[in-house]
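Chains shown are a subset, placed as in the full complex.
Chain naming follows the written order as A and B, and within any one chain the residues start at number 1.
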């Protein structure tokens, strides 16, 4: 939709005031601690895919509530020594698919864990395998408004926790170097990347591409696109719940997570992206690492695609990502 | 979309073979018995709406799993004696809304219970208030594919049971004549009407308008429209689950419920309705009461709107419905 958002110069200076709740850290510290109390670690089952250059494990690890979460762990067949790892989160509606669909990181020498997204995995591609055993109040189709009246109930509290536990899990796998773990993802996967980078500040790198789940309120004010639009739709019906809804999202905002991150952050955004408008991405990027105190802000960079929509850089992201991983992980 | 389905004559003769599972009745007898074992009855709280011609109660009754289900009970303020009642089920995505929105039945002398639909109530109108506390496996946005791999898990197993329990509940309310209860609804509400009429054969009348949730397989073969299209979308991703999906829906098919119904049935359909194609409605109508044995088939009628889409007869349905209720309830 043309270049509908702020100008490039405005974007670079954009740092909005958000209503971050005072107990934000408390909320998340408690959430993660509770999830970890369920214990358990990854279970790996070797899969015969017909591929000879990589080995694939079907992984199950405990997520929020100890619920089993699925993933694929793909590793090079001919590599030695403890491997660096990339934990990847997925876009909205998709699932982990089939293991041969994402081979490039393993082919480049990384252990690659693709985390399934609970209760999704049906909208496109090859599907997912992870249930979300938690019900919800009245909600719109889609996950944005599941449990939207209380941050404790919201769907993304569970998913972000799954993401943290995925990092925990990969660090426990034999042959993976727990100090050399990066997180990455596109769109919703980028939003989960922000959350995990904020909640597990010692990951080595974070690579959010066109991240979703940032600065929700501006998103719905300037764009109708889904899935942010699910919030609009919910509020258009439940006109009485506006305050509760924005309070809930204040615990889930990628901008707040970004402030707490310490990893080297490689962002991307696209100026014609109405799904994840560039100003919402810059709001996170411009806050990256600001909260981390004495050791100075984290290294960061944002690559801008002026003529793309939400597809952003697509396969063009691979080379800069490999270079970033090589330098920081 | 013009008159895209079978011709009028073909519709009137259309009685497809469906794969009804052998344990259909067993499945549902067990399901309803289990729900009733949770016990409990309706709780009524009088609401001040500013309306003087009717009285309104905010009703909570136990549904599937004993989960609390909400409803509005609207009754004429100036009526006497035990009242006949109509239990109404709602269209896809909507909720019970606000009590002043549906006054005509009470203004005509009926006790009118509007049952909220669990976990919906966010897509349009004034919203709903009933959570669905049960999670699900990977599912598409919307409810059609929640728990779609096993009839025991499917969302509509819970909703149909809620509907049966709504009839149970209204029959326990003081001042309502338990022998004079009808069920009614439009679209999804019509589909629930079919299910409840099949599961509670002693309701006096059933009024399904442009009913949804019948003959699922034909629906997706001849139309792309949502919400049947959610099934298509699910199967387009989970290509391996085709058999499981159709098996699940064979326990939820309005045609099977229609065969078991004994109430006087007043249907409507529209020949340009791509959402609930007329052949799927006729499949249920043509089977209405066939399964009920010695006392002969139930009385039934179908009103056809040749130039309407899914909106069908809308407010034009009120007069024939009143007449049907007057005769049969």
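The working rule: contacts are C-beta pairs under 8 Å (C-beta built on N, C-alpha and C of every residue); 3 or more make two chains touch, one makes a residue touch a chain.
Since the structure is predicted, the reported quantities are computational estimates derived from the model, not experimental observations.
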Total copies in the full complex, given that 2 are placed here: 6
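Here, only the chains that are shown with their structure count from here on.
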Length of the line joining the C-alpha centres of chain A and chain B, rounded to whole Å: 40
In the complex with chain A, residue positions of chain B that touch it: 93, 95, 119-143, 145, 233-234, 237-238
